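Here's the structure we're looking at; comments come further down.
Of the protein chains in this complex, one is absent; all others appear in place.
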Amino acid sequence: MTALVPTRDDVARAPGGGQRRRPALPVSVAISVVALAGAGALSLLVGARAVPLASVWDTTHPLHAVVEARLDRTVLGLAVGAALGLAGALMQGLTRNPLADPGILGVNAGATFAMVVGMTAFGAAEMGQFLPLAFVGAALAAAVVHGIASLGRDGATPMKLAITGAALSAGLASWTTGLLLADRKTMETFRFWQVGTVAGRGTDVLVAGLPFLVVGVVLALAGARLLDTLALGDDLARGLGRRTTRDRLVIALAIVLLAGTATALAGPIAFVGLVVPHVVRALVGPDHRRLLPFSMLAGAVLVVVADTVGRIVLPPAEVQVGIMAAVVGVPVFIALIRRTGRAL
Amino acid sequence: MTVTLGRPAIAEPPAPDALDVVRRARRAPVRHHRRLLASLVVALAGAFAARVLLGDFTVTVPDFVRIVGGEQIPGASYIVMESKLPRAVLAVLVGVAFGVGGAIFQTTLRNPLASPDIVGISLGASAAAVSAIALAGWTGWPVSAAAVVGALAVALAVRAVAGDHGGFRLVLAGIGLAAAMQSVIQYVFTRVDEYDVQLVLRWLTGSVNGVAWQAIGLLALALAVLLPATAWVARSLRATELGDDAAAGLGVGRGRTDLLMLLGVLLVAVAVAAAGPVAFVAFLSGPIARALNRGRTTLPAAGLVGAVIVLAGDYAGAYAFADLNLPVGVVTGALGAPFLLWLLARGPLDAHRGRRAG
């Protein structure tokens, strides 16, 4: 299974994927910063109503209110995208599975279900209440999926993880629907939240989630070295003196914080966590110390761009981020299957 | 190991008792299968009677006969003819279609996971139907046609992605497409008016509630064509089950298999068009029927099991919780997922009995 996510040697040997072909680190950093700034600017200016550049800083400009509203969703998009990109890279590293993604492995469904339980059973209504619920749901779902997929002699193969995740997602979706049918009020809130969007959430939502995101990011970046050893396989990592169970728990905690918060803030968004690490790996290589921060940046760019494009692609309606992510993600998913199909 | 090495040359042509041995060995499974079908029919009849007669409004058998005979009994007539009976009939039809369609997929692709609800066929039909209703404002049979087109499109896409590799690549491609179809449905979900939410929910989870007799008739008509056609084509399953090469050696080409798969897609599509993607029925029926049939494939039993599941699920959804009428899809999804997880936890699915074709 180690061969599924390329190790450093694999990539160096692979035709066209060698170290030399990749841009140097400063270039990658520069590209990322430019992409991030460009995405942010576009998100502020583009929409159902395009605004001139001047209105961004001119507080007296008649269109300044539009910019302010867009600022909220842009910042939220950056935060959610960074969390999802990072969570995807962590999951792929932790499970050594190229198809890992919080959406596909059922983590989002777990967070969603827990939040709906909270809404209907305990009357939860604020982000401060949703977040712990989302964490618990995400953690339980991740544990169940990984636990079940790990049974059997061949361990947690990509195949079994994906199927288990799909099964759990489908089952949780049914339970969620059942709860919603019993409570029409929750249903009205929920149907706009469940599609995954960064629009119309407000600043306080982000403020509530931000501390958890920061802790998740710190844990993740600190855990980069752990993932590099874990990538060699549990036996070898243990041979190198790592305590693999503790290492895994640290990474898993980071994943739950990041994916759980992102789901609580923006609703379930699949495929961002899947696509981003693969693109980034092609650019900066498999070393997690680089892969993780760049996945974070690329995730932020992807979600903000997806949100911006979603505003103008089907006027007058808006296409939510969750759907735009699927539009981008499904072809990548299929390409991955075609490439790694033999190993599955 | 009972093989004895260095046996004498081949034995003489079959003695009369050899014929007896073969006949007995061949008939035992056939007889068991017949008994199984008979008991499933009894179970189905029982579930049907319970669904129609019991519940929060009990109808006696004589009353039921009089109502169906056309006699008007105030209150009871309406409830039976407009709610209980159509629900039960639709549940049976949908269950049979999902059960047979799912078993066709699982048997032809030789993978219990490759059922139409997991590889996105049901959701494809659903996404097309819900788009037609909510975005284009269609009603009636064009919606069914859209569902069929959606199912076929997803089936072709999955097939194209999986290529000749079939098997697990196909399942994964299907999971990806199912997620995409889910996104489409969710998008439509945000676009409809509040009072249409019930309607859309049908296309997300599946429900046999509130369907007009006309739609049920349309489904019955479709099944009256598709099921005999399936029975006709499915005779080749005895050969295709042995692998593509062995089947070709027995004179069964890929065309036959493709035709059978097409029938499976159509069965699922017409069922979705009538009741939405009732979760996991297509996935569950085949393996349950197989387990009841001592591990052997059986399409008719799968259909009957599907019908029983949908009937029982609808009954439970309607009456298990006091003032809450859950659609059948919620019940089957909520109970089917643990079954799938159990199946995954129990067996090495991908070590398909040691040897795998391709």
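In this document, chain identifiers A and B correspond to the written order of the chains, with residue numbering beginning at 1 in each.
Keep in mind that, in the parts below, a residue touches a chain if its C-beta (ideal position, glycine included) is under 8 Å from a C-beta of that chain, and two chains touch if they have at least 3 such contacts.
Criterion: contacts and distances are computed from a predicted model.
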Per UniProt, the name of the complex member that is left out, chosen from "Sodium:solute symporter family protein", "3-isopropylmalate dehydratase large subunit", "ABC transporter ATP-binding protein" or "Cytochrome bo(3) ubiquinol oxidase subunit 4": "ABC transporter ATP-binding protein"
Touching partners, among the displayed chains, of the absent chain: B
Among B:87, B:110 or B:202, the residue in touch with the chain that has been omitted: B:110
Touching the absent chain when the full complex is considered, from B:28, B:68, B:225 or B:320: B:28
Where the missing chain touches chain B, by residue: 1-3, 5, 7, 9-15, 18-19, 21-26, 28-29, 110, 235-236, 238-239, 241-243, 245-246, 248-253, 290, 293-297, 353, 355-358
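Criterion: only the chains that are shown with their structure count from here on.
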Centroid spacing, where centroids are CA-atom means, of chain A and chain B in whole angstrom: 35
Partner chain A, residues of chain B touching it in the complex: 113, 118, 161, 163, 165, 168-169, 171-173, 175-180, 183-184, 186-187, 189-191, 194, 197, 201, 204-205, 279-280, 321, 324-327, 329-334, 336-338, 340-341, 344-345, 347-351
Interface residues, chain A side, partner chain B - complex: 99, 103-104, 144, 148-149, 151-154, 157, 159-160, 162-164, 166-168, 170-175, 177-178, 181-182, 187-188, 191-192, 194-195, 270-271, 317, 319-320, 322-323, 326-327, 330, 333-334, 337-338, 341-342, 344
